[in-house]
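Only one structure is covered here, and it is reproduced in the block below.
One chain of protein is taken out of this complex; the other chains stay put.
Moving on, here comes chain A:
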Amino acid sequence: MSPRARLTLATLAVPVFLLLTVAAVGGILWVDLSAEERHALAGLLAPRVGLMFVFLALAAVCAIAVVRQLHRNYVALPARLAEEARVLLSTGAARPVGVAGSPEVRALVETINALAEHRRSLEDDVAERIRAAMNSVEEEKNRLAALMSELTQSVIVCNLEGRVLLYNGHARQQFRALSDAPAAAGGGELLGLGRSIYTVFDRALVDHALETVRHRLQRGIQAVTHFVTTTRSGQLLRVQMAPVLPGGAGTVVAGGEVSGFILLLDNITRNFETESRRDQMLHTLTEGNRAALANVRAAAEMLDYADLQEELRERFRKVIRDEVQAMSQLLDRTATEFADSLKARWPLEEMLGADLVAAAQRRIEQMVSLPTKLEEVDEGLWLKVDSFSLLQALTYLAHRLSDEFEVREVRFRLVPNGRLVHLDMIWSGQAMSTETVMSWELEAMQFAGESSPLSVRDVIERHDGEMWMEREKVRHRAFFRIALPAAVPQVAQEVPAYPAGEGRPEYYDFDLFSWSERSRALDDRPLAELAYTVFDTETTGLNPSQGDEIIQIGAVRIVNGKLLRGEAFEQLMDPGRPLDPESVKVHGITADMLAGRPAIATVLPAFHAFAADTVLVAHNAAFDMRFLQLKEAATGLRFDQPVLDTLLLSAVIHPNQESHRLEAIAELLGVEVVGRHTAVGDALVTAEVFLALVPLLAAKGIVTLRQAREAAEQSYYARVRY
C-alpha cells in the first residue's frame, strides 16, 4: 500500500474510531443504568446533544491532525529518504540524502550518508588502483612491443593451436621474403595475428618440437629445442622453440604444462650456402688432389731407379709435369672461385667508408690530441670491418707518429682500387725505416691507457687486408696504406609501409590465448569473436558477366574486434582489357598504372591465402563476390567462407534510411572517411563501419554469425542481384 493510501485510510479511521469509542462507552453505561437513571440521564443530556457533537467533531479533527503529522514524520519522510538512499545505492551519486525529520531519523540519515561516503571513497580507491594496474600493464605491453620490434631476430609467439599472438617487425620482413606475392600482402597472408603458423611450418614438425619441450620441462632441464626446416620457397630456416608457461614467469609447472610457444627464426639459407661452399672447397683441395698426388709420387719414385730406360724416364717426367700442372690449375681455379669463402671468419660489419674515417678523426683528435684533415674521401665506398679494432690500430699508429716523429697533423684518404679500398693515413716530414714500421706493426697496441693484446698486423689480418708504408718524395710526405676488401654497397633495409597516421602496428594480441579452435561452429560464434577479412575491389566496369575484370584488391583484417591496419593486402592487377572510362572517373586508376602488374591468376592465390579461415566482409558484397566467383573455374580457388555485407547489415539496423552508400553509413555511424576509392581505403572504411555495426546489431539481439546472416537475408536489399 502506498503511503498516500495509508494516509487516507488513517485519516478516515481516526474519526470512525472516536465515534465507535464514544458509542461503545455510552452503550455500556446505558445498559448498566436502571430505568430511572436512564430517564434522568436522558433528561440531562438531551438539551446538550449539540455541544457533545461539537466536542466530538473537534476531538476528531485534532486526532486527524496528529495522525497526519505522525505520518509525515514517520512514514512519508522515511519513504522519501529511502528513495534518495536507493538512488545513492544504485548510482553512487555524489549528492547525499537530505537531512530532515526527528532527531532519530536525522541520526539514521547521517549514518547512511557516512556509509555512502565511505563506499564512494573505497570505490574511488579501487578505480584508482585498477587504472594504475592497467597503465602498468599497458606500459609493459608497449615496452615489450618496443623491445620486440627492435630485436634483430625474428620472434613469433603462438598459442597451443599455433595461432600467432605476437610477432615482431623482423619476423614480418622475413616472411615477406618467403611470400609468393610479396608486393601484395607483404607476407601478411603467411604471418598475421590469429593466423595459423601451420601454414608455414609442418604441423607434425612443430608438434614434435613441442613434445620435446614438454619432456624437457618435465625433466627439469632447459626447455628449449631447435629444428631446421625448409619453406615452400626453398629457404632454410633454423627455428628455436621455447615454451610459454601458464601463470607468469618463474612458475615451474609440474607435468610440463605449457600454454603456448615462442619461435625464434633464423634464415640460414645464406650461411648454409657459404658453409657448403667452404666444405666443397676444402674437399676439392684435399680429397680432389689425392689421385693426382699419387700419380706424381709414384712416377717420382720410379725415377729413382737407376736401371730406368731413357724412354720410360721421359714418360715418368711427363707424368709429373702434366699432373703438377693440372694440380696448379685446380688450385688457381678453386682459389678464385672461393675467394669470398676464404676471407677471415672474424665477424665483420659493413660500414660506410666515410663514417669510418670520420670516427677515426674524432678518436685521434680526442685520444692523441693530433689535428686531422681529409684529403680525398670517396663517399660511396663500403667496407667490411671490425670498426673497433681498426680504429684502435689507426689511433695507435697516429699515436706513435706523434710521439716518436713529432708529426703535427695526419690526413686521411679513401679511394677505391679494383676490388680493394685504399685507406691512407698521410703525414708530412720524414719517413721511418722499414724496420720501424715492422716493429710498429708487430707490437701489441699499448698506448695512452689503451691496452690491446692485438698488434696492428693482427687487426689487418682480421680484415683480410694488407698494410705498408709509401713515400711521396716530391711532396716530402709519407703514408701508411691499408688495403681492405671493398663491400657491396648496402641497400637500405626496406621498412614496411603502414597507412599514414598509424603508430606502431598491431603486432600483438594476447587475448588470442583464450581462442579455441572451432570450439563452436563458426555460425554460432558471436560476431565480436570472429576473424574477418574486410575487402574491396576496383574493377574495369560494372558487368562481370560481360567480361569486366578486377583491377585492384585491397583488404584489411579484423581479429578479436581489432582492426589490424598493419596487415593489409593491396595489389593492382593487369585486367588484360581496356578500362571503362566511366570507371576511371570513380577509382582514378589508369591503364599506365596497370601496365606490367601481375594478372589476377597470380594474385588470387595470395588473396585466397590472406583470407583463409576468416569471414569475408565487403560493402555490397554480392558485387565483389560475383567477380571472385567468375574466376573460380579458371583458378580453382573457391571463396567458400561465410560472407557478410555491411550494406545489408546497415539496412537491418536503419531500415528507414534512404541511402546505404558507404559514405552515408559511415557518416551516420560517425566513421571518418579517408582515402576512399582506393581498394584498401574503402576496405578500411568498411571495416570501421562493420566494427561500429556489431554492437548495434547486438542491441537488436543479433549476436551470432548465423543471426547476422539470417537478418541480412531478410533485409530488402538482399533481393538485388547482379
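In the analysis below, a residue touches a chain if its C-beta (ideal position, glycine included) is under 8 Å from a C-beta of that chain, and two chains touch if they have at least 3 such contacts; residues count from 1.
Note that contacts and distances are computed from a predicted model.
A single chain of the complex does not appear, and UniProt lists its protein name as "Response regulator receiver domain-containing protein", one of "Response regulator receiver domain-containing protein", "Sulfonate transport system ATP-binding protein", "hydrogenase (acceptor)" or "Serine protease". One of A:73, A:295 or A:635 touches the chain omitted from the figure, and that residue is A:295.
When you scan A:161, A:257, A:322 or A:365 for touch with the missing chain, the hit is A:322.
Within the set A:36, A:287 or A:672, the residue that contacts the chain not displayed is A:287.
Even with one chain removed from view, chain A keeps its contact list with that chain: residues 286-287, 290-291, 293-299, 301-302, 305, 307, 312, 315-316, 319, 322-323.
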